[in-house]
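Report on the following structure.
With one protein chain held back, the other chains of the complex are shown just where they sit.
Presenting chain A:
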Amino acid sequence: EEEKVGEEKPEVLSPEELEKLKEEVDERKKLISTLRGKPWPMRKKLLTLRESHEFVEKYEGALGKGKSRKLYAYKVMMLKALMGRPYGSMPRKTVPRADEANAMDFAVLWDFGVITNCLFGYAQYSVLFYGYYNSQRAIGWLKFRMPLSYFLVGVGTVAYSYMVVIRTMARNANEDGGGDNNSFNFSWKMFTSWDYLIGNPETADNKFASITTSFKEAILEEQESRKDDNIHLTRFLRVLANFLVLCCLAGSGYLIYFVVRRSQKFALEGLESHSWWERNEVNMVMSLLGMFCPMLFDVISALENYHPRIALQWQLGRIFALFLGNLYTFIIALMDEINLKREEEEVLKLNMTIWEASLYNGTLGVNSTAPPITVHPADIPRGPCWETMVGQEFVRLIVSDTMTTYITLLIGDFLRAVLVRFLNYCWCWDLEAGFPSYSEFDVSGNVLGLIFNQGMIWMGAFYAPCLPALNVLRLHVSMYLQCWAVMCCNVPQERVFKASGSNNFYMAMLLVILFLSTLPAIYTIVTIPPSFDCGPFSGKSRMFDVIQETLESDFPAWFGKVFSYASNPGLVLPFLLLMVLAIYYLQSTSKSYKQANLELKKKLQTVSRTINKVLTLIQHLLYSLCGTCTDIVCSPESKKKGGEHRAHQGKSNHQIPPSATSPPAPRGHRIPGPLPGNQWQPAPSVQRVPNSQRH
């Protein structure tokens, strides 16, 4: 490696020159980091940035690149050792002859369903899926325990996810603090919202807008808490709305069930005789329903007349139920397919013995020294692999979900914005204010989409190990795409309200999803025997037998004994009972602490109020004293102070200039109008007494 580096850099520098070079490089780096704050025009900044970057890269790389090359080499070596022998060396890792023709067929690859066909092509036999991994116990010179690591990684990711979610929830709960934030709401907002350190007009405008928004939220909350309508009509309408939502959920569940049954029928008949639509029916229907039913729920919830935050929670709960119902219907259908594959496996096992017998038919007896018959790995018949099938289904689901999201974004947001913008000049009604207008950014829907995407990853990660990596890629792309879409095509929601009282609502939902999505995976691990011919657990009767095996062979005997004692039900059950009691105890103590906290706050408020009263009394006394004094001690330096005093007492002789104290042009609540950043000045607020508006 040293020679390689030497080859690249033929010139040799003296120490002084090196020193100077290093100084210059440091200077350039500093320039890059401070470039943003410099008051130069953009073009100059970009040019300087580019030049500096080039300079730094050219002269800094001398040592750095060599180091990174070494590291890379080590990494590759480790990979080789860990991942076992590469493609083509064993039957499991090669494409069977029958599929070889299909796998590289470009017509197949360039079909619109290129991704789905890829899955049935080379990718099936790649690192992406369960079937690639060998069941050999120890691999390479490091004696890497592949099956054990596979199992532990799968279980460990779930445990780690639980820990992270609960830790985040605990942290958020601490920040919340609890307590009574409801007294003197408007007074607090009125007197403490402004930030007196603001010197920039733009910042001042933004601050003004945010304070106005928070006032509006508070007013809305007050209004909602004081409404009292006809209770019976409201209740009836709410029951009706729930009934409609249930109908919709039932309908969607039935539709998915129907479609999955149909796809099983298609699979039995053979997939080639059906169009692309019919092959991908299940995923498309699931994605479409997941996209359109929430909109219907939103419209139905207009019947219920709840406070916006409560309506949002109901909406999220319903979307939750929808996604969960769809997902579980899908999983139940998947179970049927798994059973089918297992039956196929039994049949194949039988055929395998017959085939092997026929191979050795022509050879001589046991004592002969004829060379063993070599069979190309691609010719050995392969057993069906239900785990890979499950992994494939999940990858297909996630890909179709991603595609649906992007296409809906492009059509529903971008295309709509383009049409509204450019057709508005020649359309009879105002497209921006009226019918299509720009789409609103739906915070809750997006968050829920992310949460469910994560749930699907958790579900499928055990059978498609590279799924999280794919998802990270997808999330990166999504982030940039949605960032752009929000800035370019969306307008904020019309109704002003705080979306969540605390952050823990979404984290709690994430926790529930984590639980519900790891449940099927754990069920399959524990109940269904692994395939005999593929995966790291092939040949075992249950997947978790690998732990037993490891305990027996890799650890000393006493460890196994200790473990068997520890996992005795007689020990485990009392331990669980103790944990439950500890949880109950902690819960009750935390409640009492919260109560004590609240009382302390109240006490603090009363004390501060009394102190304030005393202080104002003292001030009044002082001013009345000073008032008599200033007549005597009337010096020019204190005239200003005296003016302030008089203003304070309500007798203001001189007017404070209006420009210093009046707020900027009032911003009304947002009229559905052009996009922000588009030469649009906000309209003043409406339906107030006209005279108060005129400056």
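We take it that a residue touches a chain if its C-beta (ideal position, glycine included) is under 8 Å from a C-beta of that chain, and two chains touch if they have at least 3 such contacts; residues count from 1.
Just so we're on the same page, contacts and distances are computed from a predicted model.
Novice: For the chain that's not shown, choose its UniProt protein name out of "catechol O-methyltransferase", "Mitochondrial inner membrane protease subunit", "Protein MOTHER of FT and TF 1" or "TATA box-binding protein-associated factor RNA polymerase I subunit B".
Specialist: "catechol O-methyltransferase"
Novice: Out of A:141, A:196 or A:277, which is the one that touches the chain we can't see?
Specialist: Here the residue in touch with the unshown chain is A:277.
Novice: For the chain left off this view, which of A:209, A:267 or A:299 is in contact with it?
Specialist: A:299
Novice: Consider the whole complex, including the chain that is not shown, and state which of A:21, A:288, A:324 or A:450 touches that chain.
Specialist: Of all options in A:21, A:288, A:324 or A:450, contact with the hidden chain holds for A:288.
Novice: Could you pull out which residues of chain A are in touch with the chain that's been left out?
Specialist: Touching the missing chain: residues 240, 244, 247-248, 250-252, 254-255, 258-259, 262, 274-275, 277-278, 281, 284-285, 288-289, 292-293, 295-296, 298-300, 303, 424, 428-435, 671, 680-681, 683-684, 686-687, 690, 693-694.
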